[in-house]
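As structure tokens, the structure follows; a few thoughts come after it.
Here the complex is missing a single protein chain, while all its other protein chains stay put.
Chain lettering (A, B and C) follows the sequence in which the chains are written, and residue indices restart at 1 in each chain.
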Amino acid sequence: MRAAGDLVARMQMTRGMRIQEAKAYVADRLSIAVSELTDPVIMTEVREDLQIGALTPLPECAKGIEAKFRIADVLGIDINCVQRFKTKTTHQFRR
Amino acid sequence: MSEKIFKEAIEAILKGDTDKATDVAKRGLDEGLNPIELMDKGFIQGINQVGDLFETGRLFLPQLVYSAMAMEKATEIINAAIPEEKALVTGKVVVGTVEGDVHDIGKTIVVSLFKANGFEVLDIGRDVPVERFIDQAEKFGAHIIGSSTLLTTTMAMQKQLEQELKKAGLREKYKTIVGGAPVTQRWADRIGADAYAQDAGDGVKKVKLLLTA
Amino acid sequence: MGKILTRMGDGSRVEMTAAEIQQDLEAAAQDAAERANVPSLTDDEIKYLLDLYKCKDRVVGVEEGKECCLTYDNMTSKIKRAHIPISKIQQLLLFERGLGADTLELAHIDYSFKQCKHVVQYEKPNMEQAVLQTIAPIFYGSMPNLGLYSVPDGPVANPGDMLPLGKIEESKEAFEQMAEYAIKDMVYVGSELYEKAGADGINFDTTAAAGDAEFYAALKAAEILHDKYPDMGIEMGMSGEFILGLHSEIEYNGVRLAGLYPQDQVKLAEQAGVTIFGPAINIGTNESLPWNLARSIVFTKACSEAAEIPIHANLGMGVGGVPLTLTPPLDALSRASKAHVELCRLDGL
Partner (left out) sequence: MGGIRTAGDLVARLQLNRGMRIDAAKKYVAEKLGVSVLDLSDTVVMSEVREELDIGRVNETPAVAKGIDAKFRIAELLDLAINCVNMFKERVGIRAYQSFD
């Protein structure tokens, strides 16, 4: 989370992408250069702007599950716990 | 002859001697010196030297304040003698430290140097809510809004100021300048401020640029 | 040769040629030397720094044998600040056992002696517990933070309000009163944590941020504590390359404090009984990291050469050649650390 490691790892984990492919995918979704994915200065700002969780979050920064809702959106993937959260809360609302 | 007066003007500012600065300004004008030249080659040289000495730890805040007061007086006298169409770059600036932050020593230095450089300054203090920045700028007829923050946790207030100005439809009416220890040009760019000042001296340069832009 | 990837002081990436980097190194070293009236860098030192930036390794480290101590300020807020719910004792153990810290520091989240005073009876049991469980030497740390003694946070009239009105003498008196309050709090907190709770020492962090009167207060508090407890460890970390003269005339042991650069600051700290001194050189965000690093090295080296006590330079967000960003990049931090330790004969960071 100092950079974009968690996002790249998600693509490896969920889509079985190799490192270069995963980096290219994430960089593309974030509209930044591949070299910026490992730059903590750029990524701190990008993560704050996109509200996808920051290492030392300032007030009102997305945290935990809230950040993962947005990560799923930004990366265009399903995240298991986010899906479960949606199912559970939707169910509750329906009741 | 004029060289001697310029030198005296520089000395008056360096010494923070308001009486002498007043005397030199009046004498210079009486002797028929071009007011703009008297300002540029005399008093402004003096205040620039004061800024440099302050920046390197060779002159300190009380002396800076005295110099700024002397400069303010000289500027007032000389401005009155300059035909309106040739008036020196001047403008109205509202300056304050953002809400949640009570640090104001840096802002005090900025206010002194701004005044010394002929800007009309409204110091709205520390711990200032965003609405008050806007409200005071409106009432003062400001050209520029300057905000300072020393804390990373209160930087967001500068961003909020930009957003609130936009919401109120006033963003184009003012130029904004941001400063303070954790603030950078990158931050200014990110939030859409018009300028960033690294220190008080840089602030003077940036405000002049904003006023002539 | 291709361009070298480095950063600006605000952390943004920048590509420079070797010639441009050399030019920045030389210009910054010269500028710092003139300001502080100390020697500039030698040709060999410039070459060393240039090679450091030419090196493409992401992280660099000091040569074998040149390892030095690593101290942290405000340690028990660092991990909490990343929103990891963890107790103070757990944080100390994490730093000691997980991260290999050489010293530990117990601190209150509001890192000011004035605020610590109010919670000192709650901090003492934390220290008592910490010294039973940890092995590394442990400080109690906080900032003198003189501003808290003036309106709206304290009892003294605010010099910031008086100065613009030209009330210079009144502002000086206010600074002197604030210093007296601060000395009392620093001595009280230091005594409680050392004498009654077992700390190895005290850390005055970010000293002189509010100028010369604050430096005076910290020196005086150190002197009193040293007289009371000759074996007490006292670290004094600074906040800027020279002492801001907000009072302008205040003296310690006959030396005017305003405008003092690190090589003179450390001599007064020694006189006061300080055992570890930490110079702090702020970064210029509009200049390159090579420029900033060379500048910091000049000031810090002069300080280290003048010192008889250990020198732990401040390196971190916006100080010591590290960019002013919330998340310091390792390429920058490791280069700044290596260069400071190896060129300044540092005792610690």
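Methods note: a residue touches a chain if its C-beta (ideal position, glycine included) is under 8 Å from a C-beta of that chain, and two chains touch if they have at least 3 such contacts.
Quick caveat: nothing in here was measured; it's all calculated off a predicted structure.
For the chain that does not appear, the touching partners among the shown chains are C.
Of the listed residues C:201, C:240, C:284 or C:318, the one in contact with the hidden chain in the full complex is C:201. The chain not shown here is touched by just one of C:4, C:186, C:276 or C:322, and that residue is C:276. Interface note: of C:69, C:119 or C:330, the residue touching the hidden chain in the full complex is C:69.
For the options C:86, C:136 or C:157, the residue in contact with the chain missing from this view is C:136. One chain of the complex is left out; on chain C, the residues touching it are 64-65, 67-71, 95-97, 99-103, 131-137, 139, 194, 198-201, 231-233, 235, 275-276, 307-310, 345-348.
Keep in mind that, in the parts below, only the chains that are shown with their structure count from here on.
Chain centres computed from CA atoms place A at the largest separation from chain B.
Distance between chain centres (mean CA atoms), chain B to chain C: 30 Å. Annotation: 36 Å between the Cα-based centres of chain A and chain C. Among the residues of chain B, those touching two or more other chains are numbered 152, 186. Those residues of chain B that touch chain A in the shared complex are 152-153, 155-156, 186, 190. Against chain B, the residues of chain C that register as touching in their complex are 9-12, 35, 147, 152-153, 158-160, 163-164, 166, 168, 171-172, 210-212, 241-248, 258-261, 284-286, 318, 324, 326.
Considering their complex, residues 45, 49, 58-60 of chain A touch chain B.
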